[in-house]
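One protein chain is absent from this view; the other protein chains keep their places.
A and B are the chain letters, set down in written order, and residue numbers restart from 1 in every chain.
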Amino acid sequence: MPSAEAPWAVEFAAFAKSYPTGWTGGRIHALRPLTLQLAAGQVLGLLGPNGSGKSTTLKALAGLIAPTEGTCRIFGQAAGSDAARTLVGYLPEAPQFSPHQTGREFLHYCAGLSSLGGATATRRVDEVLRWSGLGEAAERKVGTYSKGMTQRVGLAQAVLHEPRLVLLDEPAGGLDPEGRLALNRLIRDLAARGTTVVFSSHLLAQAEEVCDRLVLLGRGRLLAEGAPAELLGAERDANPGPSRLEKLYLEKLHAHE
Amino acid sequence: MHSNVANFRPALLGATFAVLVATAVVLRPLEQSLASTGGHVEQLAALAGRGGALAVLGGLRSVVAGGFWLQANLAWERRDAPATTALLGLTVAADERPLYFWLNGARMLAYDLPEWPLAAAPPAAVRQKVRADYARQALLFLEQGRRWHGAAAALLIEMGNIHLRRTGDLESAARCYRQAAELPGAPYYAARIHGELLRELGRPAEALAWLRQVLPKLPADDPAARRGVVLERIAVLERATNTK
Partner (left out) sequence: MSDTAHHGPAASLRRIRLIAGHTLGAALHQRLALLLAITGAALVLGARWLRDFNFGAAELKFIADFGLGAIGFFGTLLAALATAQLFCSEIESRAADCVLTRPVRRWEYLTGKFAGVVALLTLFVLTLVIVLGVVLAVRESQLGATLAPLPVFLQACALQWLKITLVAAMTLFVCSYAGSALFASCAGLLLALVAQLRGFAGGGSWAWLRVWPDLGLFDGEALLAAGHPASGGWLLSLAGYWAAYVLLFVALASYAFKRREF
């Protein structure tokens, strides 16, 4: 359990986000009040289809959106505050980076923005290039990268400054099976180093494989949350396989409708 | 949510507009002290919708005005009086700086345009009216030019010429030549013509006084000053008025 010295890595308290739909006073609820805690060093998977609130949850943690109600804290700091942003690494969904820069130049730029300079920046850039498997493509322009390589350079910039919390929005989007396996390995590696990881996915099998905890979201609502084993329970043992999670998700979604 | 305005908040826009208004009010005195002479509104109205925005937006006024001038000359060749008049207006609206446009535009208005309808040999009264109307238009055109080039003697001399040749208003012609002669850099002949017009108006004493006042300012070493001619006229006027 977290203490005052070591607070929750992620803490949502009745966090809700809605947007006005125009002059009529109507609102779209992107996320209904969400209360959730995550301990440091865990891997949390946010699962759900498009429009379920996964990206909203990640953007709230990244400080890119402000709550309509409630709070969101990272290691005790308000999300989006100067202090919180030093603790976060973020990979947006399907990003496109400056095509005119090489992978190494882009990472050096990101290192500078995170106040890494000189030898430290060079060392960290080399490390993350190796870690993400981009060592050989480091001098190539980002514009020539494949989708998988772009995703890896995105992941590299997210972990470059050794953040305590890494947020990944649909990191497996558009990746082939080999790419997904590599991604899973990288996420597990981050967790092994004590980094807290929150990622969103609509690939239930992948989430089940790498997550310590799962959150099922549907139409902005929390449907279920817990460790994969807790959620799937005995059913998993009797009938192992990712289809169980899919079945569970559909059951929970229908129960809320 | 994707729209043209991604950050739409009425309160934010209202606050922004209020700050803009406040800044404009605070900077108004500075702006007024920096601003040049007025008269811009008419210039804008003339340019509206004729490619003038290009001239206003980023300069290139010479070329845009040149284009209008060429079009005015094409209209002149077609003997299309309304188009010629309109294009002359656009030319000076796009670029008011060259005197060339004002002088030659006024000459076209005063001397060429009235002759086109007169080709059919209408009665003398109609002929006179047409010429007077165009002369008035040319004088207004030059008057507009004087707002930009107040100290340009050439414009006043051209106005004097039009009064002299087209309206027959010697009094106005004399006034224009005198105003021109009093401007720095005016040609010497402006003063001589003013004196001559005073004589023609039957005011030889006034003409004599004027030429006597002008004479000391004429350089002896510049043939264009024609001191000899002025001395000769003074002598003639002295005889006519019995003064020495």
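Simple rule for what comes next: a residue touches a chain if its C-beta (ideal position, glycine included) is under 8 Å from a C-beta of that chain, and two chains touch if they have at least 3 such contacts.
The structure presented is a predicted model; accordingly, all values stated were derived computationally and were not measured.
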Chains on display which the left-out chain touches in the complete complex: A, B
Contacting the left-out chain in the complete assembly, out of A:Ser52, A:Gln157 or A:Ser201: A:Gln157
Full-complex contact with the absent chain, from A:Ala83, A:Ala205 or A:Ala227: A:Ala83
Interface with the undisplayed chain - residues on subunit A: 59, 62-66, 82-83, 85-86, 88-101, 109-110, 112-116, 120, 154, 157-158, 161-162, 167
Where the missing chain touches subunit B, by residue: 2-9, 12-13, 16-17, 19-21, 23-24, 27-28, 30-31, 33-36, 40-41, 43-44, 53-54, 56-63, 65-67, 69-70, 97-101, 104
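Throughout what follows, only the chains that are shown with their structure count from here on.
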Euclidean distance of C-alpha centroids - subunit A vs subunit B, Å: 73
